[in-house]
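Missing here is one protein chain; the remaining ones are kept as they sit in the complex.
This part shows chain A:
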Amino acid sequence: MSAAVTFTTVTCRYGRRTAVDAVDLDVAAGEHVALTGANGSGKTTLLRAALGLHPTAAGTVTVGGESARSGVEWARRRRDVAWVPQRLAPGRFPLLVDELLDSGGHPDAARAAAGQLDVGGLGRRPLHTLSGGQLQRVFLARALGAVTAGARALFADEPTAALDFDGQEQVATLLAKLPVTVVVVSHDRAMTRACDRVAEMAAGKLRVI
């Protein structure tokens, strides 16, 4: 089951600098939207705000019509939305691939997705021993597991940045088949082509292409 995602006049700041400036964006249930734009235009901050990882100075983000304010509501939001982060945590501590896959909520599905993404045999490897591309595939597999576990949307922040051309095509095809709402930050043409709509951010503002 997918859920509509609605950003209403979302504004985010870093100190006095406005990173996201009154952004409105409606993503219909099941729709796939690519978010593009120059570096520093506010794309990552917008997604992080939707997950409660960056405070909003104004505006709201709803998923399936539900907003989040309390800790319980944010916890529900993070269950509702699978997430592929942009900056994959280097981690001061060892974390095994299997532990990461299990954390998405559906270990079997995540491991199956890892197999599909050609990182299925790495379960007992610590994340810091993986290449950038392998790490990105493992995070994608985790997110696919979260979707199987019941997440109704997927936010992916440059999920193909560390992949080769074949990998980019493979992931774009995989995400296109996902039966949930997808908002993906990407500069990758294969990915933007696979989406229903492209929205561009510039200096914190949004325009739909």
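Assume contacts are C-beta pairs under 8 Å (C-beta built on N, C-alpha and C of every residue); 3 or more make two chains touch, one makes a residue touch a chain; residues count from 1.
The rule we apply is simple: contacts and distances are computed from a predicted model.
Visitor: Which of the following names does UniProt give to the chain that is not shown: "Putative oxidoreductase subunit", "Paraquat-inducible protein A", "Alpha/beta fold hydrolase" or "Metal ABC transporter permease"?
Guide: Checked against "Putative oxidoreductase subunit", "Paraquat-inducible protein A", "Alpha/beta fold hydrolase" or "Metal ABC transporter permease": the hidden chain maps to "Metal ABC transporter permease".
Visitor: Of A:43, A:111, A:137 or A:152, which sits in contact with the chain we cannot see?
Guide: Result: among the candidates, A:111 touches the missing chain.
Visitor: Check the options A:16, A:177 or A:207 and report the residue that touches the missing chain.
Guide: Checking each option in A:16, A:177 or A:207, the one touching the absent chain turns out to be A:177.
Visitor: For chain A, which residues lie in contact with the unshown chain of the complex?
Guide: So the residues of chain A touching the missing chain come out as 51-53, 71, 75, 78-79, 83, 85, 89, 91-96, 99-100, 102-105, 108-109, 111-116, 120-127, 144, 148, 174, 177-178.
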